[in-house]
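After the structure tokens below, expect a handful of questions from me.
With one protein chain removed, the remaining protein chains of the complex are shown where they sit.
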Amino acid sequence: MRRAALALLLAPLIALAAAAQPQSGFELMAPETQAMQRDDTANPGMLWVQEGEALWQQSGCAGCHGDAAASMRGAAARYPVYDEARAGPIDLAGRINQCRVERQGAPALALEGEPLLALGSFVAHQSRGLPVAPPADPRLAPARAQGEALFRERRGQLNLSCAQCHDDNAGRRLAGSPIPQGHPNGYPLYRLEWQGMGSLQRRLRNCMAGVRSEPFAYGAPEYIAIETFLMSRAAGLLLETPAVRP
Amino acid sequence: MSSRFSSPCVISRRSLTGGLLAVALVWPVRAAEREGLQQVILGFTGGARPRPGRVTLDIPSLVENGNTVPVTIAVESPMSEADHVRGIALFNEKNPQPHVVTARFGPRSGRARLATRIRLATSQTLVAVAEMSDGTYWSDSAEVIVTLAACVEF
């Protein structure tokens, strides 16, 4: 009896601890999809990583940054970071384009285009296995707050917020599919639904279209604010790029 | 937050499945135009009815996304000059095209085994047929349930 009472008392605490520990969407996938991600010789996302490595060499990134394995390690774990020029957060894709335009005099790569996805995958892959570690920079606080507000705001014809699925009902099912906590720890990732690689912004657009709201345009500051919030929410989760998701 | 919803069934299931999952079909249904599964198999075997056995068709019975379904087909055989598997073909019941893949093997193959990833338009039956060097045909089949991904692109 006493043990049962103790268990009852502890249950909410255990539940709280479990809730505080972010869970990667990887954990909810079918074993065959997990196997596809786990093995680099089977993971189709590695085709983009390889393409990105070739672009890294061809575009002269190595001229400044040297060996990406050293210079880019940890970058994807910190981004978005505060950018003076923007007076706000900048995401990894934005930084790659900023670098091209300002330092290389090259044109910006199209958002969600294959070359940018490939370069982004290669750069983010250098941080695979590192914990998500958003910077404690107070200048990011306004974006983080804006991102959290967007995450909790009901939107679209279905009048649903991100939080209603990914906080309140994470781990349950939406028809056949498990609802993940919605962490950004594997992007760019190979989504079976897309039959290709895509960014976090593409995934956010899918969710927005899903609740029948008008998605923001690619590169919109709202996405970067949401990403800034999501990274703080995912702190400690290990990066998986290139992740595979259904 | 969760108190806003009636427990244990969250958010009205009808609104969610209707709203999030009623999406454009990837493939228009053309089942009526295509050959039936049996006809196509008999086309591969030259009219012989494959016997069940010797073939193992390994595919998840419930798949997360029909766009990329891992499948492995293996056939018991010594794979010698005298006794080997010549070919393995995989057929589906309800995609617009009945053929999936046809593989050819020889003694150099060492093992009659093939793994690939396939598309399934909907829940259906799959049949793998093996052609042996002695001219006999063997088969295995599997039923697969395909679920739709939530929040897909419009």
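All chains are identified by letter, namely A and B, in their written order; residue positions are counted from 1 within each chain.
The rule is simple: a contact is a pair of C-beta atoms (placed from the backbone, for glycine too) under 8 Å apart; a residue touches a chain by one contact, two chains touch by 3 or more.
FYI, contacts and distances are computed from a predicted model.
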Q.
Suppose you had to identify the omitted chain by its UniProt name; would it be "Thiosulfate oxidation carrier complex protein SoxZ", "Sugar ABC transporter permease", "L-lactate dehydrogenase complex protein LldF" or "Electron transfer flavoprotein subunit alpha/FixB family protein"?
A. "Thiosulfate oxidation carrier complex protein SoxZ"
Q: Looking beyond the chains shown, say which of A:Q50, A:S71, A:Q98 or A:S232 touches the absent one.
A: A:Q50
Q. Can you list where subunit A touches the absent chain?
A. 41-42, 44, 46-48, 50-51, 195-196
Q: For the chain that got dropped from the picture, name the residues of subunit B it touches.
A: 26-28, 30, 67-69, 72, 79, 92, 95-97, 99-120
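By our rule, only the chains that are shown with their structure count from here on.
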Q) How big is the gap, in whole Å, between where the Cα atoms of subunit A centre and where those of subunit B centre? A) 32
Q) Where on subunit A does subunit B make contact in their complex? A) 29-30, 32-33, 35-36, 157-158, 160, 163-164, 167-169, 172, 174-177, 179, 192-195, 205-207, 209-212, 246
Q) Which subunit B residues qualify as touching subunit A in the complex? A) 1-2, 5, 10-11, 13, 15-17, 19-21, 60, 62-65, 67-68, 70, 147-154
